[in-house]
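Here is the structure we will look at.
One protein chain is absent from this view; the other protein chains keep their places.
Take a look at subunit A:
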Amino acid sequence: MTTQVTTRISTRFAALKEEGRPGLVTFVTAGDPDGETSLAILKALPGAGADVIELGIPFTDPMADGPAIQAAGLRALKAGQTLAKTIEMVRVFRTEDTTTPVVLMGYFNPIYVYGVDRFLTDARAAGVDGLIVVDLPPEEDDELCLPALNAGLDFIRLATPTTDDKRLPTVLEHTAGFVYYVSITGITGSATPDADLVAAAVARIKSHTDLPVAVGFGVRTPEQAKAIAAGADAVVVGSALVEVVRRTLDAEGHATANTLPGVEALVSELAEAVRSIKR
């Protein structure tokens, strides 16, 4: 279904195309390591070079995530993060930044418990642009995907190496905003993807859709980001950023003076690498 509506996401990808370069999508977990620091990180991401922001909704049982993002979620929950606070973070962010797309990423249960309709209303009002919900395949589209599209939020689907040509149309049918290609069979932050295989997979997806394709899972360094971005519309980096948060905490697990600058520095390096690609 490609009713092209202009959204922050489509506007951003159109601008990237105009600039002739791929984009950088950054993932951080909302509320990690605490609400205040997390908001400061969120606000700093666009200035450091993030083109699209994925904000993780913490969940106790993130079954598609590796140890880094699991730990980030638990840090956030321990610091008192809730879905309501995550939505509020976006609202505050939007008072200063009206153009950078923000996509909430997580698992269905916190949203289901919050209430789907109430969630969509509140998320949209706060300035959320899209949703990635890992455990909602097309077979469960009635749950959130279709209501989200009706509410004007992009529902961004994951396509994976196991999504063959026969299944791809099913996966793409109600996808909006962009397609998130999972570069490996595995969990976040695990194996390093092969750039050539990824480029071939992106080409395969693009033969089925006009939507931009972002690639993530396992991309850690500026060099990897550059190699993967070369064959895609954008590259997603997550585990490496939340690892910076972890490494900069003090012995009690609190943020230090290095936390925010550490994240900014890695985002800047990643952005520089991605922006060095000219098309």
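One rule holds in what follows: contacts are C-beta pairs under 8 Å (C-beta built on N, C-alpha and C of every residue); 3 or more make two chains touch, one makes a residue touch a chain; residues count from 1.
In this section, contacts and distances are computed from a predicted model.
Trainee: Missing chain, UniProt name, options "Tryptophan synthase beta chain", "1,2-phenylacetyl-CoA epoxidase subunit A", "ABC transporter permease" or "ATP-binding cassette domain-containing protein": which is it?
Mentor: Record says "Tryptophan synthase beta chain".
Trainee: Identify the residue among A:Thr160, A:Thr192, A:Thr221 or A:Asn258 that touches the chain left out of the display.
Mentor: A:Thr160
Trainee: Considering the whole complex, which of A:Val113, A:Leu146 or A:Ala200 touches the chain not shown?
Mentor: Hidden-chain contact among the options goes to A:Val113.
Trainee: In the full complex, which of A:Pro67, A:Gly152 or A:Pro169 touches the chain missing from this view?
Mentor: The one listed residue touching the chain not shown is A:Pro67.
Trainee: What subunit A residues would touch the chain not displayed?
Mentor: Considering the whole complex, subunit A reaches the absent chain at 58-64, 66-67, 70, 77, 82-84, 107-114, 134-140, 157-164, 167, 171, 182, 185-187, 190-191.
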